[in-house]
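Just passing along the structure, written as structure tokens.
== subunit A ==
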Amino acid sequence: MQRRTLLKAFSLAAAAGLYLPLPLSAQTAATPRRGGVLKLALLGLDTADPHRHSGSIAVQQVYVETLTSIGDDGTAKPFLAERFEVSEDGKTYTFHLRNNVRFHNGRVMTAKDVQANLERVRDKVKSGWLSGAMKMVQSMDSSDPATLRVVMSETYAPFLSLLSELWIVAPESEGWDTTIRKPIGTGPFTFGQWQPNVRFSAPAFKQYWQAGLPYLDAVEFDLRGEQDNSLSLRAGDIDVAYVRSDKIAALRGDKVDVQFLGDTAWYFLSFNNRKPRALMQDPRVRQAIALAVDKRSYMNFIGGSDALTSNQPVRPKSFYWDEAIEARDLYAKPDLDKARSLLQAAGVDPTQQTLKVISWQNDYAQVAVQMVRQLGFKIDHQALDDIGAQRALSAYDWDLAPFNSGPRADVYLRYARLLSDGPSPMLWGGIQDKELDTLIASAVASPNPTLARQRYLDAWQHVLDKLYTVGIGHASDVIGVAARVRGYRTGFTWSQNRVDGGLARTWIAA
Partner candidate 1 sequence: MNTPLLNISNLDVRYGAKLVVKALSLQIRAGEAVGVIGESGSGKSMTALAILGLLPPEATVTGSIRYRDAELNGMDEKGLRALRGRRIAMIFQDPMSSLNPLMTVGAQIVEALRAHVAIDAAQAGARAAALLEEVGLALPDTQLRRYPFELSGGQQQRVMIAMALACEPELLIADEPTTALDVSTQAQVLALLRKIQRARGMAMLFVSHDLDAVTAIVDRVAVMRSGELLECGPVNEVMSAPRHPYTRSLLDARPVAIERVQNARTTTERPAIELTGVCLEYTHGRQRRRVVHEVSLKVPEGAALGIVGESGSGKSTLARAIMGMLTPASGKVTVLGHDPADRARRLAFARECQFVFQDTSGSLNPRRTIAQALAEPQQIHGRDTPTAVARRSAELLHEVGMDAALLARYPHQLSGGQRQRVVIARALANDPRILVCDEPVSALDASVRAQVLALIAGLRRERALTLVFIGHDLGVMQSVAEKTLVLQGGRVIEYGDTHDIFSAPKQPYTQALMAAGSNARGQKDTTARETGHHPIFALPCPTYA
Partner candidate 2 sequence: MHDAKNVLGFSLRQVFKVLCIAFAIFLLVRAVPGDIADMYEARGDYDAQQLEALRASLGLHDSLVQQFGRWGWNGLHGDLGESMRFGASVSDMVLGALPTSLLLAGSSLAVGLLLGFSLAVAALAFPNSRLGGWIESLNIWSIAVPTFCTGILGILAFSVWLKWLPIRGQLLLPILIVGIDVAGQIVKPLYEELKETAQAPFVRTARAKGLSRWRIAWRHMLPNSLSVIVALSGVILGGLVGGTLTVEALFGLPGIGSLALEAIRGRDYPVIQAAVMALAGFVVLVNVLTAALHRYIDPRLARGHQE
């Protein structure tokens, strides 16, 4: 049972490093009250087709569910599958489905339905997070309605984690062959009214497989929730919402509870790696810029004293983090003098150079810009919206890009974008490095977590050596929860309906 041990090791690792027990109030003691509509403002909803979702996953879990679910400890746990088994070679997965799962149209979910979903993703959604995994699916078998067997061509460690984002929809849903308009899922709430960019409401599903759940009559999402919602929380017209960490004090002052996501968002400053101009090809210039970044102040600005500095893409003290690499960080502390002498050595007069910086419109980008400007560079800062930034980045005529990357279901997802053919590699400067590709591929195919950890770290050391990006630190996204809300707990990622928590168990106090 080598695979078993592997999983256990992963979980242990996660539990040891990733999971921070949250301060829970004594809310669990009371008997849950039924009824009421919970209002949320988290991220948006891009599409009604759960297989075509493009990133933000805070909304759709309430009406569609998955075989696995990322638990509070960051590991994949059985969800619609009652349990799963992995063969010793790590290539064959057997999912034993629950027998009481009903779709919103009342039909009982079978293995055939699940297989249809996997096939749809494999055939119709050729890119995205799941594409790499689905390419390796060799065959599927659903002859037993309660069992699905998936055979992979190679060992693929992130598979179970990635399945936590492969939503199971009834194939009879409208638009199955093209784009699903009205998904028929299995979640505690059904796909109700959707007004893109405005609001989404989901009434409770009475035949939900977890008997007695959900408590709420409905949930309603404000889909413009990506900005700070602290005022709405304090005014009392929203119950659960994303807030900025610098509003925490004001929220607590108004009796709004504050929770943090389990996994952190990673903050970094990338160089243009695909087409760097001559100036930026000089490692001394990159080093000088890295030395200008005051990681502590930067992370303080983002998340206060709770935020952590790090040169690595995973949270410090977690399984895939390495203390030694952290200790060797040449840029742990800012050193402007050294940076200037590096520039001098490189024969660069920063006052004669204009660096083009691309960012989203996040405030921290201004902090990054100002830190680099301290060296004397002139800065042309373009703060852009989604598409604007995308276009500007993929032109590769820029120099620096301060960005962040949200919580991820698997460590692989942190590394995927460093691949030459990874999804949307612009944020990391479009690295094209065969050696790095090989290192990451070997990590993915590792038979055990220790080896996987070592190979991921090797890959990261390679990134550090090349100074493709400057890792700055980690901070958890913050969610404000109104005082009347009971039973709500944030998860490891943004997911709002999970194996061990979420909106199904949330209720509203009288």
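Note that a residue touches a chain if its C-beta (ideal position, glycine included) is under 8 Å from a C-beta of that chain, and two chains touch if they have at least 3 such contacts; residues count from 1.
Selection criteria: all candidates are chains of the complex that A comes from, given by their letters.
Fair warning: this is a prediction, and the values are worked out from it, not measured in the lab.
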item	value
Subunit A in this complex - touching candidate among 1 or 2	2
Contact set on subunit A toward candidate 2 in their complex	46-49, 52-55, 125-129, 131, 175, 179, 181, 194-199, 222, 224, 231-232, 234-238, 254, 385-391, 394, 417, 423-424
